[in-house]
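Here you go, one structure.
Apart from one protein chain that is not included, each protein chain of the complex appears where it belongs.
Chain lettering (A and B) follows the sequence in which the chains are written, and residue indices restart at 1 in each chain.
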Amino acid sequence: MSYKGIIARYAEVPGGIIEAFHAVEKEFSFLPEEAIAEAARVFKVPAAEAYGVASFYSMFSTETRGKNIIRLCESAPCHIAGAAEVVAALEKELGIRMGESTNDGLFALEFTECVGQCQATPVITINSKPYLDVTPDIIPNILAEYK
Amino acid sequence: MINVTIDGIKTSVPEGSTILKAAESIGVKIPTLCNHPDQAVKGNCRVCVCEVEGSRLLSAACVMPVWEGMAVKTRTPKVVEARKTILELILSNHPQDCLNCIRNQNCELQTLAEEYFIRDNPFSQKTRGMAKDYSTPALFRDPDKCILCRRCVEACSVVQSVNALGLDQRGHHAMVVPTMGWDLIDSPCVMCGQCIHACPVGAIGEVEEIDRLLAAIADPDTVVVTQIAPAVRVAIGEEVGLATGDMPMDVFAAGLRQIGFDYVLHTNFTADLTILEEGNELLKRLQEGGTLPMFTSCSPGWINFCETFYPDLLDNLSTCKSPQQMFGALAKTYWAEKSNIDPAKIYSVSIMPCTAKKYECSRPEMNDSGFRDVDLVLTTREIGRLFRMSGIDFDKLAGSHFDSWMGAYTGAAVIFGASGGVMEAALRTVYEVVTGQTLENVNFEVTRGIQGIKEAEVDLNGTVVKVAIANGLSNARQLMDEVRAGTSPYHFIEIMACPGGCIGGGGQPITKSNAKRVERINQIYVEDEACEIRKSHENPEVKAIYEEFLHEPLGHQSHHLLHTHYTAKNKKVL
Partner (left out) sequence: MAEEMRIVLRNYGKIDPLNIDEYIAAGGYKALEKAKGMNQIDLIEEVKKSNLRGRGGAGFNCGQKWFFANQANADQKYVVCNADEGEPGTYKDRLIMQGDPQSVLEGMAVCAYAIGANKGFIYCRGEYPYVVDILNQAIDQAKAKGVLGDFDIEVRMGAGAYVCGEETALIESIEGHRGEPRFKPPFPGVEGLWGKPTIINNVETFANIPVIVEKGADWYASIGAPSYPGTKVLTLTGDINNKTFFEVPTSTTIKEVVYELGGGVAGGKKFKAVQIGGTSGGFIPESLLDTTISFDAMSAIGATLGSGAVFVMDETRDMVDVVSKITKFFEHESCGKCAPCREGTARMNELVGKIKGGQGSSADITLLKKLGGVMSIACLCGLGQAAPAPVLTTLGHFAADYEDKLV
């Protein structure tokens, strides 16, 4: 679906620009400039303001990124449970650094704040689906689900 | 009334007053940085924090309303430590570049750093490392210097409804940026420069071009000719330590000659000429059923705004060039011929209260004289710098005349500098042209003042002409939306991009409040009253140019040199 069609679905939702951005991200993995401009038109706010909203929230990206977004929590509970080793393993397995996307456009790797699954740290999420008690050796299996 | 005690002083203030207002009323000064007298309260810099009895937290004086029995302390060690620490934090992220800064000695942050004797900042110096944005010919941005007070954002959005500025990112990475983080030129910016007045520091300024003037003056083969816009005189004194309005015009002219200008002429001359052209254009539209309401076209920020946001209304714009560009086209034709100077050698410099004029003179179509009509635009502030650099003592300087052919002007031209002035000047002339009678009282008080939208009706021999005046682009937008909707009752609308008109222009001495704009407006009318001739059509040099060169308003020569056309800006986003 085009970003115009996606955004139009939320046109009648007061303050719905964030909901619209979520929907666009779901489709495109990021917020293209044209989509931000379109949202500005639909929600009747200046483009400068719509961009300010898009760039404020860390789940939104205004730059292209991989299709499957891997987020890794490094808050204190995950940190002391070994999040750093998981970071290293993910970076090695994907051949990219945190904050980057793979060349094939399949994966994006980024830090996130706590994802609220702290009963089983460290935690990663892929497209918001949580993976619990993650250790470096189970990472290839997890990633295989998305290849 | 609410009873409060501030630093032991008891006072009563109206309900809803903030601590800051209450303190001001009894002469207790609380420092501020994001606070702006004409804007919404921001409460984000926290420099104004005070102790309130019974509260663990400090209160920001600019936002905290007082309550009955409130006891405030504004100078305790806790308060001073907090303010100093906040200033140190802001300064540690601010380039230590004061000596090279366009706002050196006129910077709110610098002043506070001095008042709070910031010496050895314990925080390490770390700036954002952003590149400056010189994408427009009028304004530059230096994002490293931005302290995120957001006053420019409000000026651009609320005051001007241009919305070219917004925020990017958050936290320590937050920045004020043009739309989408693009260069300013790609945003809907109209280059009015109101953000400059709003900025407490040097994060936005005019593109300085003093060096180009100095090079022209230094070249013996170049004849440097200048024009002074109507709003400049009332404000230039502020740049050289005089009170608003305190620089006599002849002393100003003498000062310019001291700097090295070869000929000192006046935009007021073409302001008067504009009235003849624009007044006749209005009459023609009224008589022949042309597009109405007609909009004035003197303000280049407004022209940019119309071309950007109301491209469907370009036919409503008067085709008259602004007085600056009329002057430019005539200086290298009519005046060059009269003065027997090769126009190729003329370097035409205008002194303007305006930043958008820098852009206007660079518009590709502005070359009807066969040359670049205006070569250089300097703002009032830039001329102020030149005066200070030249060490001119204006108290001792003897006045000087203006040069001939394009130096004479009337009170009607003077008032172009204030919102409503073009309208009043036009009415003075149009009334006499239409009725054939002498206008005894030339003062149209209803058109005057800083009020955002003004309206009036004038009876011209039975024909009632409805006019409206807007200053500030948010006010203009209101009138434009009516026009677009087909509900505008007016025949003629004057619009000035800047609040108060050109006296509040983006190139004027840094104007921290509308109160200063009002002061300048008042001075404009003092000058008008003092003029012997106060109607544009009675300007002897204007009469001469029609006799010798233009022959008639809206004639062939006028069409070629004094009128222009407009083009939709087609910005990617608004």
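The rule we apply is simple: contacts are C-beta pairs under 8 Å (C-beta built on N, C-alpha and C of every residue); 3 or more make two chains touch, one makes a residue touch a chain.
These figures come from a predicted structure and were not determined experimentally.
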item: Visible contact partners (per top-of-document touch definition) of the missing chain; value: A, B
item: Touching the absent chain when the full complex is considered, from B:G8, B:G27, B:P122 or B:G436; value: B:P122
item: Residues from chain B at the interface with the omitted partner, ascending; value: 41, 43-47, 49, 56-58, 60, 63, 65, 78, 81-82, 85-86, 89-90, 92-93, 122-124, 126, 147-148, 167, 169-174
item: Where the unshown chain meets chain A, residue by residue; value: 14-19, 21-22, 43, 45, 49, 52-53, 56-60, 73-80, 112-121, 125, 128-129
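We take it that only the chains that are shown with their structure count from here on.
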item: Chain centre separation in whole Å, for chain B relative to chain A (CA means); value: 45
item: Complex contacts: residues of chain B adjacent to chain A; value: 157, 163-170, 177-181, 187, 572-574
item: Residues of chain A defined as touching chain B within the complex; value: 33, 36-37, 40, 46-49, 51-52, 55-56, 62
